[in-house]
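Removed from the display is one protein chain of the complex; every other protein chain stays in position.
Chain naming follows the written order as A and B, and within any one chain the residues start at number 1.
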Amino acid sequence: MIISEQKEKKIDSRKRLTERAVFGFFTFLSYLVVAILFTILGFIIIKGAGVISWDFLTKAPEDGMTAGGIFPAIVGTLYLVLGSSLISFPIGIMSGIYMNEYATNGKLIRFIRIMTNNLSGVPSVVFGLFGMALFVNTMGFGDSIIAGSLTLALLSLPLVIRTTEEALKSVDNSFRHGSLALGATKLQTIRRVVLPMAFPNIITGLILSIGRISGETAPILFTVAAYFLPQLPDSIFDQVMALPYHLYVISTSGTDIEASRGMAYGTALVLVSIVLIVNLLANALRTYFAKKVKMN
Amino acid sequence: MYKIDTQNVDFYYGDFHALKNISMQISANTSVAFIGPSGCGKSTFLRLFNRMNDLIPGTRLDGKIYIDERDIYDKNENVDRLRKNVGMVFQKPNPFPKSIFENVAYGLRVNGVKDQSFIEETVVDTLKKVVLWDEVKDKLKESAFALSGGQQQRLCIARALAISPSILLMDEPTSALDPISTGKIEDLIHQLKQQYTIVIVTHNMQQAARVSDKTGYFYLGELIEYGDTRKIFTNPEKESTQNYITGRFG
Partner (left out) sequence: MRKFIEKIVEGGFLISGSVSSLAILLIILFLFKEAGGLFNSPVVEDGYVVAVHKDNPVKHLSAEKIMDIFDSEITNWNDVSESEPGIDQDILVFRFSDLTNYYAEEELGDEFQYVPDKISELVSKEPGIIAFFPAQYVAKDFQGRVLADDKISLGDFFGGTEWYPTSTPAPIFGLLPLLLGTLLVSFGAILLSLPFGLAVAIYLAEIASKRTRDFLKPVIELLAGIPSVVFGFFGLVVIVPLIQKVLNLPVGETAFAGSVVLGIMALPTIITVAEDAMRTTPSAMKEASLALGASKWQTIYKVIIPYSISGITSAIVLGIGRAIGETMAVLMVTGNAAIIPTSFFEPVRTIPATIAAELGEAPAGGAHYQSLFLLGAVLFVITLLLSFTVEYISSKRKI
């Protein structure tokens, strides 16, 4: 016995007490964090719910953006999400395929991976600067849907690449070997075996990236977003309003900030709803595909 | 009086009935080997003695296990103290990401020993006991990861011995080691059984024969046969034991 029975008892109870206190504290902090999240969500849902109506969703802002709706901003965000997805999804998926299926040169893969990681670390406002310098000024697109979409596409590219890579990595090599052993070419193997198996994970990742893109503000500030533009765009070279920028404008620099508060709560709720829906959708798809795999 | 006394032990992982009605008595200062094919329950049984299976959710135990005549699954049993008395060495060497010295001192520190000179003394004594002292005395401050696999395992044994347990559980302690390191550890077990009650799980029949006084043969969650090692290896009572030992399956 290294220490006396009595001392041992004391040490034991102290150990137990410390553990209980520490764990209790951690549990408390964890639930506090969750409570903070639910407070934020709850606040915006409760304050915003009263504002949301059919008119709010389908009308243009009126009276110096203190009344009316946010329809042009919804449409604008929709265009931007669509435009950036059209650009970033194909490039990002192909890039991910290249990295995981083709690239054999370790140094090249490492270089591209480091570059992609760095790109994902670039602050969104720097994307805004870059988009303005390249797409708006140098390429002469002006403030336009195309300039904004290109900027957002670059921003979401690392996310799409990583999603694709991870999905492809989760496909066991035995499937690739099995297909190749049957005389299929590499491309056929990728198209008929690997991609279909990776598809569920890719699609859930892409949906989540849509949620991310729809809320980005800084990259669109100087590439596309319009302060107030009630009519809808005619071409991809037009400016549009966008939800996140609209929320920023009416909560900080509108014509009458106090009178705009209601509109702001409504806009915030629409933005949060997009994120919630996108997350629920991704989860639902995950469960759906998991079930489908089990049934096969 | 037995050191370890198990009575009608049944153990379940969820619905899986892993151990079936096992009763076994182990006397103090003997060494006992558990043998049997993979998945027979011998490791599970070993891990009941220091309640390591508590860490796995969804497990259930029926029956009684006494150590030094105390029911170790009693509600009031202090698990930390039980584990201090019942040391364990694992399959793969698993030193902590700390210095060699701190690895051995760890058990003392977590059990509330503050006296630095006592700690230093104990670390040196224990390292000598596991015949590691001469190899590491100049690099006590270096990371334990720098040691070879065999040295790491002896360090882990030292770590377990530093808090003066009376029982030492060894779960296939040499399965990840080369033959020379294995030999050193077996020599060590031979010496240690003078002072400790040792229970060792092993896949290696020769090892069981070399280091143990008694041997228990497990098959499909049942204790088929338990007795003197010499008898089990030369003249087993059950055919199943005979088949396993002579290598007809397993």
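By our rule, a contact is a pair of C-beta atoms (placed from the backbone, for glycine too) under 8 Å apart; a residue touches a chain by one contact, two chains touch by 3 or more.
Computed from a predicted structure; not experimentally measured.
Remark: the absent chain touches shown chains A, B in the intact complex. In the complete complex, the residue from A:Tyr102, A:Phe175 or A:Tyr288 that touches the missing chain is A:Tyr102. Here the missing chain is touched by one residue of B:Asn8, B:Asn21 or B:Asn94, and it is B:Asn94.
Contacts to the hidden chain, counted on subunit A, fall at residues 15-16, 18-19, 22-23, 25-27, 29-30, 32-34, 36-37, 40-41, 43-44, 90-92, 94-95, 97-99, 101-103, 111-112, 114-119, 121-130, 132-134, 137-138, 154, 157-158, 161, 185-187, 208, 211-212, 214-218, 221-222, 244-245, 247-248, 251-252, 261, 264, 268, 271-272, 275-276, 278-279, 283. For subunit B, the residues touching the absent chain in the complete assembly are 50, 52, 55, 57, 80-81, 83-84, 87-88, 90-92, 94, 96-98, 106-107, 109-111, 143, 145, 156, 159-160, 163.
What we mean here is this: only the chains that are shown with their structure count from here on.
Chain centres here are Cα averages; for subunit A and subunit B they lie 51 Å apart. Subunit B contributes residues 78, 80-81, 108, 110-113, 122, 163-164 to its touches with subunit A in the complex.
Considering their complex, residues 1-3, 7-8, 11-12, 14-15 of subunit A touch subunit B.
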